[in-house]
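Attaching a single structure in structure tokens format; questions to follow.
Moving on to chain A:
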Amino acid sequence: MRLTIEGARVIDPASQFDEITDLHIAAGHILALGAAPEGFSPNQRIDARGLIACPGLVDLNVSLREPGYSRKGSIASETRAAAAGGVTTLCCPPDSRPVLDTPAVAELILDRSQAAGNARVLPIGALTKGLEGEQLSELVALRDAGCVAFTQGLRPMGSNRILRRALEYAATFGLTIIFTPQDADLAEGGMAHEGPTASRLGLVGIPESAETVALARDLLLIEQTGVRAHFSGLTSARAMDMLADAQARGLPVTADVAAYQLLLCDEDLTGFSSQLHVMPPLRSADDRRALRQAVQSGVVQAIASHHQPHEAEAKRVPFAASAPGISSVEILLPLTMTLVADGLLEMPAALSRVTTGPAAALGLSAGQLSLGGAADITLFDPAQACEIGRNWLSRGANCPFIGKGAPVAVTHTLYGGKLVYQTH
Partner candidate 1 sequence: MSTLPAVDSLLSSMADQLRAHLDARQISDPAFVGIHTGGVWVADALHAAVAPEAPMGTLDIAFYRDDFEQHGLPQRVRPSELPFGVDDRHIILVDDVLMTGRTIRAALNELFDYGRPASVTLVTLIDVDARQLPIRADILGATLALTEGQRVKLTGPAPLHLTLTDAATN
Partner candidate 2 sequence: MSLTPHHLQLNQQGQLRHFLTIEGLSRELLTELLDTADSFLEVGERAVKKVPLLRGKTVCNVFFENSTRTRTTFELAAKRLSADVLNLNISTSSTSKGETLYDTLQNLEAMAADMFVVRHGDSGAAHFIAERVCPDVAVINAGDGNHAHPTQAMLDMLTIRRHRGDFENLSVAIVGDILHSRVARSNMLALKTLGCPDIRVIAPRTLLPEGIDQYGVRVFNDLRVGLRDVDVVIMLRLQKERMQSGLLPSESEFYKLYGLTRETLALAKPDALVMHPGPINRGVEIESEVADGPQSVILKQVTYGIAVRMAVMSMAMTGQTTQRQLNQEAN
């Protein structure tokens, strides 16, 4: 299959390339940029004038809900939704059912993803068996089965000693650990940010210190063990300070934040809408400002969707009884583009937060446009506003942005040179 994309503004943040030019693709790889190679005649041309072509987005946290939660989603449905969002590489967390703690589960996910053919799925393995926090999973076997990193998610480790030893073991083999710091005891029973809004609504609060106490512990153990570390889904201003300090001291830690955390805060919890129930919780407006600044400065080099689709019944209950999570992989790009519209970032920098930034954090070869590299390309119209939810593909409609306007619209998504999504 030979394809030429004509006249797009091609932006590759990794190489700082930003020019209007043509892209030529063959056999699933990028053949050339600019003039077509001698004798190249494409089967298909895409008129991309006025559009932006960037590397296919890399989303570090996308729950596919398979195996185990078929009411909420499947690999097929959620990768299709990802493709509609311009995401061509995604990492799925290990909290499936069964938990991703054996190579068999990793293989199942990879097989099904390949069969669906919508996006590249890179599984994140469970750090401990069953995510119970006690026994180490067979990390090397999982790596060999395709896991690119390991995490405990929000589940606690049995003790600091167990955590330290897990990190030492992972460091032995150069494995990357993803941390979402939240002290389970300080957070116990909580479902909203501990602050005036939660008090007013009578919701049990999760103090900022639940995040920072665990973060401090994690940073010290990372320093002690030398393990490769990435922080996913931090929420507080204080955490941003601690992260920046650690980086300044030379600790090579990276971080991503959830896209929705850059737009929403606890003041949005009007009327107890369960659509805004997320974990870790939406924090204050000041925290949101600090997250946005950290994304701007690059202390946080990646934005991830933290996509968690749910069936309607899971949200059609009072706030406290609802399942936390927002379905948002298909709007990762539009949400990120609001930062450009707000003047926080220029277009290439914003794009790097969802392409090369996340790829570099986990050492993935993705998120770049390189000659001979995989033709994972996203085309979008930067001037075309659209209504979110018009053609919603995720099985979970639990998204507070549905019905709102988005500043950009994905027009084409190419995965391995194949057109896996196109607007009509």
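Criterion: a contact is a pair of C-beta atoms (placed from the backbone, for glycine too) under 8 Å apart; a residue touches a chain by one contact, two chains touch by 3 or more; residues count from 1.
Per the selection procedure, all candidates are chains of the complex that A comes from, given by their letters.
Not measured: the values here are computed from a predicted model.
When the candidates 1 or 2 are screened for touch with chain A in this complex, the one that qualifies is 2. The touching residues of chain A, when paired with candidate 2 in their complex, are 194-205, 267, 269-272, 274, 313, 316-321.
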